[in-house]
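One structure is given below, represented as structure tokens, and several questions about it will come after.
Other chains of the complex are left out, but the ones given are in their true place.
Order of writing sets the chain letters: A, B and C. Residues in each chain are counted from 1.
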Amino acid sequence: MIKPLGDRVVLQAIEKEEKTASGIVLPETAKEKPQEGEVVAVGTGRYENGQKVELEVKQGDRVIFSKYAGTEVKVGETEYLILRESDILAVLD
Amino acid sequence: MIKPLGDRVVLQAIEKEEKTASGIVLPETAKEKPQEGEVVAVGTGRYENGQKVELEVKQGDRVIFSKYAGTEVKVGETEYLILRESDILAVLD
Amino acid sequence: MIKPLGDRVVLQAIEKEEKTASGIVLPETAKEKPQEGEVVAVGTGRYENGQKVELEVKQGDRVIFSKYAGTEVKVGETEYLILRESDILAVLD
């Protein structure tokens, strides 16, 4: 299990199947860096003026995040992205 | 539905029909980057000295924002702009 | 109506009729960027240590501001400048 610290969030990026107008599935390289992902685990929260405040996102949320944010890590065979909650722009529900 | 986090706002940019003095509608490329938009959703607020403070803008407000602010995202077929409230300059009413 | 947010101020720049010593009115390009303007609208204030504090300038004040501050916007046919109060140096009365 991977437990993020403080205001960090662990998510798995969701590759968007990108097809050109004419239906061709884009090769890996040409694809836009993914901006959507599913939250796997959230940190214990961050401090606001000395008070510990919970994070807004929850495990299982589908989120949109800043394209080049966070650090890619591999645990076993699984690729994760660890980023700060402030790099998450919105929740899609 | 797209729910922005914290002090972020989701809006849809309003393309200004730009005509030159002689009435020619400008092509996409030559157009100024839009600076007006309509608020679609607002975040839960931001912290000021440990207190959570609501955002000033509301859903449906027509606003002016800094030209190069925010992140463009596409959800389904719709283009949105997600930016921080501090990038919104004024409300037009 | 254009309502600025937070600590922002909307003003209309006052072009200074600039004449060279010999009385020639300077062409637009050669003119110094205006630094004087009249306040059209003020934001709701800014936070100081969690307290909302009103802005010092008022609608109708004639002010001096930092030359390259703010964002120029056009609403209808009128040109405005939207800047933060901290870019206003002094009030002329």
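Heads up, the rule we're going with is that a contact is a pair of C-beta atoms (placed from the backbone, for glycine too) under 8 Å apart; a residue touches a chain by one contact, two chains touch by 3 or more.
As the structure is a prediction and not an experimental result, all values here were calculated from the model.
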Once every copy is counted, not just the 3 shown, what does the total come to? 7
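Quick note on the criterion: only the chains that are shown with their structure count from here on.
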For the pair chain A and chain C, the C-alpha centroid-to-centroid distance in angstrom is 42
Taking the mean of the C-alpha atoms as each chain's centre, how many Å separate chain B from chain C? 23
Among the residues of chain B, pick out those that touch two or more other chains and give their numbers. 49-50
Quick one: in the complex, what on chain B touches chain C? 35, 48-51, 53, 56-57, 64, 66-67, 85-86, 88-93
Write out the stretch or stretches of chain C touching chain B in their complex. 1-6, 8, 10, 41, 44, 47, 49-50, 71, 73, 75, 82
